[in-house]
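The other protein chains are all here in position, but one chain of the complex has been omitted.
So that you can tell them apart, the chains are marked A and B in the order they are listed, and the count of residues begins at 1 in each.
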Amino acid sequence: MAEGRLTTFLGRTAGNKDTAERFGIADFLAYGYLLFGVLIILVPVLWTLFSSVKPERAVDSFDTRILPIAQVETEVDGIGPKSEWIYTDDNGNQKRVFKAGPTRRETDVAPIDDPDAVIKVPRTQLTPSEEIRVATENYLDPLLKRNGQDTFTFGIYLFNSVFVTVAATLITLLINAMAAFALSKYRFRGRLTFTILIIATLLIPSSIILVSLFFVVWSFGIFGSLWGVIIPAAATPTGVFLLRQYMLTIPDELLEAARMDAASEWRIFWRIVMPLSLPALSVLAILSVIWRWNDFLWPLIVLISDPAKHTIQLGLTQYAGEFDSDFHYILAMTVVSLIPITLVFVWLQRFITTGIATTGLK
Amino acid sequence: MSLAGSMMFLLGVLWIGGGSIWLLAKRRYRFYQIPSFAMDLVGFPVEFAQSVWGRNGVPYALLLPNMVIFGLFTFAPMILNFYVSFTGGSSISLLDRPWVGWSQYAEIFDCESIFEPKSCTNAGFNFWTGMFNTLWFVVIQVPVLCIVALITALVVNKNIKGRGFWRAMFFYPVMLSPVVIANVWNWVLHRKGILNEAIGGSSDALTAMAGMTGFDIIATVLIGVLLMVISERALRAPDMPSLGWTVLFAGFLALITIWANPLSIIEMSGSPLLGLGLAGVLIWIVSNNYRFARFAVIAAGFVAAAMLVSIQFDAVFDFGRHRPVNWLVQPNTGWPFFWLVFVFTWSHMGFYMLILLAGLQAIPADLYEAAKMDATKPGRAFWRITLPLVMPTLTVVLVLSLIRSFQIFDEVYLLTGGGPGRETFMVVQNIYEVAFTSNNPDYGEGAAGSVLMAIVIAVFTFFQLWITRRQSEF
Partner (left out) sequence: MIHTLELRDIKKSFGDVDVIHGVDLAIEDGEFVVFVGPSGCGKSTLLRLIAGLEDPTSGDIMLKGERVNNTPASERGLSMVFQSYALYPHMTVRQNLSFGLENFRMSRAEIKRRVDGAADLLQIDQLMGRRPGQLSGGQRQRVAIGRAIVREPVVFLFDEPLSNLDAELRLQMRVEISNLHAELGNTMIYVTHDQIEAMTMADRIVVLKGGQIVQVGKPLDLYNNPKNKFVAGFIGAPQMNFLEGQMSGRRLSLGAGLLRDIPMAKDYDGKVTLGIRPEAIGVSLDGEGDMQIKVQNFEQLGSVTYIYGAFDNGERLTVQLAEQIPLERNQVIGVTLPTDKFHIFDGESEDALGLSA
């Protein structure tokens, strides 16, 4: 198919306007743009993924080969584990050796199978003996707290992140839907005022109330607790508007029918309006999960002093700051914290993108 | 027990205890209705409001939780911010904070000129450096973000294969946290990272190729032929040049202008800008179907040919030995700032693209069909139909991205930490550091900075809304 298109392209030197249009230079440019964009998006992430399974030595030496290649470690009788090298002599014969002395122009090496037969060989004739090895220890050391890697308490971070995300999202959904229901389905004194107030909050960026929000949260006594992160951000103007717009499309007759069916207003909200707003609610749920899961600055202020309250984002930052040079661990933990949200995305991507695009943040 | 704790406890007792008693007294529940009782209990205040004030009381009860949180955690801090900015000291208790009047502001404004932060005291220097860096960032970031998002939305909105896949791919970075993004890009942009490696590899390869004899002639001929083919395609239609081919041609024109560097004759730099400008003008002329579009393309072709002959390709591709750049650390190169803009666009573009896509899809398809019946060219259709109709959505995107860009903190804090020097030091980082990281936290000054920042954001937002309103008024 693609081949056929290419030959038509190359073969067409003359023709009229119609056939020229069939080739579709616009399509060509469009696909080119898309491909280029996706490469820019995927390559860094994939490169991080591939790098994260490389052994420490390969990461530290910035080995730019894609596959995780490590030098073979062999147990040499009576000496212990040694890195394996390949010695190529002048005749082209190859031998597996290990270094028996410091690396100089003429290095002392000994064959693996005969550790005592030390010979001097030129350094240039030694190449590392390599194998492909997935460095699971990058992941397992911090997760299982081996090799002194006990500061990255992934379980606690994950719990905190999940707790904050789930609690905040549930509260957000409930109270935003309640407000949206009131604003979309009731006529009451002050409706316009409330609507304008909520629009106003849409234009107040959270970072300009940072300092005083800190005072408020402190005086409520929720500073340093997960609730200090959950509650202040629970009421989102975006959510109220998104839901309000959607609820306006629910016919009033349905609510009247429910009133005739002796449902109380709360019951109407819970049994009729909420289920019917499910598309908008799920969009808000996804947005809320993204916001809370990725939240950084406010948790940094509220939770930083207590490591047991750190979310994944904070934990990862602290960890990266602490082990500035241990790139192999940092990369692995970056991948670990990237996995949950990526899985959610792969699972729900069609729904997320069409949901946001069609429910609209208009 | 903390204030919030005791409040919550009291509320809980009232809600669950009082609610249960009230509900059970008012209504008889059957055994199978336990779930519905639970839900009624959750909404007990609403039920209660309805029974006391009738249906008219219900909306207020429904709005209450949301408005309480807005009030306590958005509006109250807004006002409190002013108060805190007039107090000093490092006490957390509001009552212990001495009133210092305007002195926090005075300290920030203690400069010979705020446009030269170096002439300020320490506090002023940090704030104004951060502010001007942020303004620079916003001025560059917002147009870049909007244009890239709009182009992507337009491309994804085309009738292409795998629309869902492309759309999802562009949205994916939005899901990633700033920490992950920073770690990923730190790794890629490291001095020995993959980017330097790739640039080094290809520049070495090109240098080697350019060193071969005859490279100049071969390159000139090849590019000349390519240019001829493309311009012929662009001009093939009898009336108007084809837009797609013109875009391709304009791209080459820009590249050739950059290589030929014509401004060096009069000893000026800026040929890259000239090239991009020429390309932009050409695309604009053709997409607007001006009558002289054909001549513009032909003239551009002659210009391109003239410049092509003057290019010494072996010199252009002789990069010499590549020295790895320390992208995020090297001072006075502009690279840290560039990568900041790049990473910010990378990670936020998908969200704005989706909003724009929604706006594009709301444009009825029959408008385009009608335009086609009127023999409107795609370029003209874009300027006269798509752009005006997507303008409201674009305005939303502009405002949202403006507010978002002003608040930039996570990415820059994690990528460069504000460095090198203070090159990428942003105003939110200044507020954060003044108020939260020093041993002697100066909340008053942080609050004063916040107030000033709020004023700047408000001015910018209204200015922008005013401009876009005037544009969409026809």
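Assume contacts are C-beta pairs under 8 Å (C-beta built on N, C-alpha and C of every residue); 3 or more make two chains touch, one makes a residue touch a chain.
Keep in mind that this is a model prediction, so the values were computed, not measured.
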item: Option touching the unshown chain, where A:L46, A:A117, A:L144 or A:L254 are the choices; value: A:L254
item: Where the missing chain touches chain A, by residue; value: 251, 253-254, 256-264, 267, 271-272, 275-276, 278
item: Contacts of chain B with the absent chain, listed as residue ranges; value: 27-30, 32-33, 36, 54-55
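Heads up, the rule we're going with is that only the chains that are shown with their structure count from here on.
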item: List of chain A residues in touch with chain B within their complex; value: 17, 20, 24-31, 33-34, 37-38, 40-42, 44-45, 47-48, 51, 62, 64, 174-176, 178-179, 181-183, 186, 188, 191, 194, 197-198, 201, 203-222, 227, 231-235, 240, 264-267, 269-270, 290, 293-294, 296-297, 300-301, 312-313, 316-317, 320, 327, 330-331, 334, 337-338, 341-342, 344-345, 349-350, 352-354, 356-358, 360-362
item: Complex interface listing, chain B residues touching chain A; value: 1-5, 36, 39-40, 43, 46-47, 50, 55-56, 58-60, 62-63, 65-67, 69-70, 72-78, 80-81, 83-84, 92, 94, 151-152, 155-156, 158, 160, 164, 166-180, 183-185, 187-188, 190, 192-194, 197, 233, 236-238, 242-245, 247-248, 346, 351, 354-355, 357-359, 361-362, 378, 392-393, 396, 403, 406-407, 409-410, 414, 428, 431-432, 435-436, 443, 446-447, 450-451, 453-454, 457-458, 461
